[in-house]
Each structure stands twice: as C-alpha cells, then as structure tokens.
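Entry: chain A
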Amino acid sequence: MTRKTLSAAVLFALAAQGVMTAAQAETLRWARAGDSLTLDPHAQNEGPTHTLAHQIYEPLLHRDMSASVIPALATEWAPTEDPTVWRFKLREGVKFHNGEDFTADDVVFSLERAMKPTSAMKELLSSVASVTKVDDFTVDITTDGPNPLMPSNLTNLFIMDSGWTTDNDSAEPQDIANGGDNFAAKNTNGTGAFQLVSRVVDEKTILKANDAYWGKDEFPLEVSEIVFTPIQSAATRVAALLSGEVDFIQDVPVQDLARVGGTDSLKIVNAAQNRTIFFGLNSGDEDLTSDNVEGKNPFSDVRVRQAMNMAINRDAIQRVVMRDQSSPTGVIMPPFVNGWTEALDAYPAVDVAGAKALMAEAGYGDGFSVVLNCPNDRYINDEAICQAAVGMFAQIGITVNLDAKPKAQHFPLIQNRTTDFYMLGWGVPTFDSEYIFNFLVHSTTDELGSWNGTRNSNPDWDAKIVSLASETDLDKRNATIKAIWDGVQAETLYLPIHNQVLNWGMNKSVNFDVQPEDQPHFKFLTFTK
Partner candidate 1 sequence: MSDSRWLRWWQSDVMWSWRRSPVAIVSTAVFFALAFAAIFAPLVAPYTPFDPSSLNLMDGFTAPGETGMGSGNKYWLGTDDQGRDIFSAILYGMRLSLFIGVMAVTLAAILGISLGLIAGYFGGWIDAVIMRIADIQLTFPSILVAMLIFGVARGLTPPELRDQMAVWVLIISIGLSDWVQFARTVRSSAMVESRKEYVQAARLIGRSPMIILRKHLLPNVMSPVLVIATISLALAIILEATLSFLGVGAPPTKPSLGTLIRIGQDFLFAGEWWIILFPSLTLLVLALSVNLLGDWLRDVLNPKLR
Partner candidate 2 sequence: MTTNALLEVNNLTVEIPTRRGTLIPVNEVSFNIDRGEIVGVVGESGAGKSITGSAIIGLLDPPARIAGGSVTLQGKLISDMNENQLRDIRGKRIGTVFQDPLTSLDPLMSIGNQLSETAMAHLNIGRDQAREKALQALIDVGIPAAESRLDAYPHEFSGGMRQRVVIALALIGDPELIIADEPTTALDVSVQAQVLMLLKRLCKERNTGVMLITHDMGVIAETTDRVVVLYAGRVAEIGDTRQVLTAAIHPYTQGLVGATPNPTNLANSQERLNQIPGTMPGLLSMPAGCPFHPRCSEVMEVCKTTLPTLSQRENSTIACHLGAEAKT
C-alpha cells in the first residue's frame, strides 16, 4: 500500500467516524451495488464500468446530467457534404493526466482500438469504415452508409493517450473473455476531471481532482476526492448512508426511499430512467414446452396476448411494488427515445371481465398454465413485479408458475430461446427506436434480433427495420419508425409494464441531479456550504 492510499484511508476512517471537518467536505464517499469491472475503457460495455471511466476518461461528446449530448473532447461535429462522413473538431490545449497533449492521433488510435476484436464497444462502431486525421485537431469518421445517429454512438467511447497506451503494451483492449490482462486494466491516463489514486477491486477506489483539467472553469468541480466503495447488499448500502458512512449512493431500494428522505441529514433525488421493463412471450412457435396445452401455442393468438395485457394492473404495481417510483407504460420504450409518443405510451385499463371474454373467444375460457421466467437480481423489484403479475394473470384463468433466478441464469434462457414467457428490461443508449427494433423486434438472424425471444418473424417489419440504418431523411425515417411501432402495438408483441425511475440517495449538503442513464458525472456535483 502506498503512503497516498494510507493517508486516504486515514481520511476515510476519520470520515467514517462522522467527524465533520472542512477538508472532508470536499471528499465524496460514494457507494453503489457493483464495482467497475475493469479500468480499460474499451474492455466492457457495462454501466458501472462506464461510470468510473467517465470520471477518468472522456469521450468526444457525452451526455450531461439531463442526458442531452454536450461537447467533451470534441467542440463541434457535423456531417460533411458526403453523408457517410462525420467531421469532429477537437478541443485544443487538453492534457492527459501524465502531461501528454491530446491530439487527433489519440482519437484515431482510441476509436480504432475500440473497434478491435477484443473490444466490447465494437458493436457501437460497427457501421464505421474508417477514422482519419485531417489535422491535429480535426478528425473524420467515415461510415458504411449514411449514419444520422453517429454522434449518439460515441458518448461512451473514451479517448486514451496513444503514446502511453502503446508504450505500456495495451494497444489491444483487455481480452476479458480470454482471460487477458493488461496495463490499462489497472492503470489509467485520461483527460477527465479526476485521476486515479488507488484501487482495490471490489473494495475501494480513490480518485482525486485533476488540477490541470480543461473544464476547470466550465464545471463546478467542487469534489476534490472521491472514495468509491461497492456495497452489494441493499440493506447494508442503505445502512451505510443512514449512519453517515457514505455521502452518496446509487441503487436505493424503493422501500427505503421514505426512510432516507425522512432522515434529517439526507435526501433523495430522482428522475425517469432510460429503461423499460416488460414481459416477452413466445408467440412464434407452434407449441410451447412449458404450458399445459397440447399441440397449440396459446400465446400465438393475439387475443390471448391482448387479454393478458388488459389483466396487468400497472397502477397497482406502480403504487405498491414500486412505491410510485415508476411510470407505467404501454410501449417498450422510454420517453427519451426518438419515436416515442404519448399515444404509444398509453396503456389499457384493467378489464378482467373483458380479458376473460377475449380468452373465451380465443378458446381458452378455462385458462391454461405456463412458466414465467424472471430475474431476481437485475431490475428494481423484478421478482416482486413477477409475483404480482402471477396473481393478476391468475384472475383471468392463467396459472403462472414463477421461476425466478439470478440474472446469470435468467438471461441465457432468453438467448437460448428456452423460455416461453420472461421478464426483460431494455435501455436505449442511442436514444433511438432503431436500437430497440434491432434487438427486440427484428427476427433472429446472425446479426440482428439477438434478444428477440418471441420467435416472431415478420418479413415486412424486418425490411423496414433494415432500411432505418441508411435512411438519411429524418422525416421519412420517423414515419417508418411509427409504422413499425404501430404494427408491434397492434400485435401486442410484448407486454410492457413500466419505465423505471432512478433514485439516488445523498447527504443534504450534496447538490446533484439524477442522470437518466444512471451515470453520475461528479464534475457537476456541488456542495451546499
């Protein structure tokens, strides 16, 4: 242990005793459920990993605390006359933590690095043909076809120092899947507002403010030190906040919001999250394996799906299970996403009698039984929602056997198509409907539809979805999006439940807005003095 971490630890210990000192006011003790998986910014495409990376590294542009795209290392960006080329003007006078200057070479190097086979970010750049340096502070990105949404794909693509990275044998992203380990996975050299002081995986990570940060005057930058501790158990995490051992936690369980909010020294801040929770059903197969109906698939009948949609009491789920921390929805798309409309968002009123009538009409008046697969450690109160749904479906005669398990066992069921009825949550990092269609609506092929567990295949939709990627006329594109959504809704392809609401718990002295992607950027954080 270095002396630095030792002194940091002393500081932490002092803080843990609840002694308020002036110096400590600038230290932010932060906890969330999971730790970053690696410090290599291209090796994992995962929330907590990106969160830490965002403090240390910067992309060309990123989403601020209200999720709107703002300049970071790029100051201007626009498509050129050639619709397949985007031009980015880079910020000048930026230095990496080790003192190296930031130039176009670093951008080219970093984006190319992120496209290498071992990168986890390569999907986001799959349309990129090449990245070229125009001059020291201008970079062109050429895509296979016109890509109107190029900028939103870049918000989590971090820029590394080409010299430092190559010198330390880290030119290839850490190959996690193959057990690769590299220098960049344990060390950092970014341009971000914070730099790494020490890190023990799953235990404690300490960052300090970057004195040479380019945005010193632009952002509040009041935090001088961040002590990050992952705390897995929700009860313990809340206890740590309640006892004043930490100042800021993500992932506050909804049931503890009142207690945290009611504590004098603490407050809760929330905002709608970019994630929709819904049920998927196998409507494509001839027969289901987990039901008690021989030779037929009840889910293939749209009337059954509609009946089920009408049986779900979304308001009750919102009120009781989510304690109002959700917004019920009728579409599998959060409101931020391009293509969202209020009409799509509207959800059917609970109508048990009507649902029963529909069931009878479809020939299932006596009901049937089926297994619902549900994760129990992925979404907010996922298991409780499924339980509640079991009761609601029971009222229209569908006996649902709930099978809840950890996400590592749940998701393979969807991917291997071994579940007929499942819960899934979907976030849209690109803020565009195409992302949803690609993964959830397009029929399953090698490239697309990898999360479409409905086995539904609609060539018409597929053609429309593929056309979106290269449509440059935004109006036309939006019309196609609307057409696809109308089809999906008419078919009741999925049973939407709600959009999640994010809750952050923090010390009253902390001023911080909730970021819809659950990505705090601590340079925005201020303290009430």
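Following the convention adopted for this analysis, a contact is a pair of C-beta atoms (placed from the backbone, for glycine too) under 8 Å apart; a residue touches a chain by one contact, two chains touch by 3 or more; residues count from 1.
Keep in mind how these were chosen: all candidates are chains of the complex that A comes from, given by their letters.
Note that the structure is predicted; figures quoted are calculated from it, not measured.
Engineer: With chain A shown on its own, which candidate in 1 or 2 touches it within the complex?
Structural biologist: 1
Engineer: Under the touch definition given earlier, write down the residues of chain A that touch candidate 1 in their complex.
Structural biologist: Chain A reaches candidate 1 through residues 234-235, 238-239, 242, 253, 255-256, 258-259, 290, 292, 313, 316-317, 319-321, 369, 371, 373, 376-377, 383-384, 387-388, 390-392, 394-395, 400-406, 409, 419.
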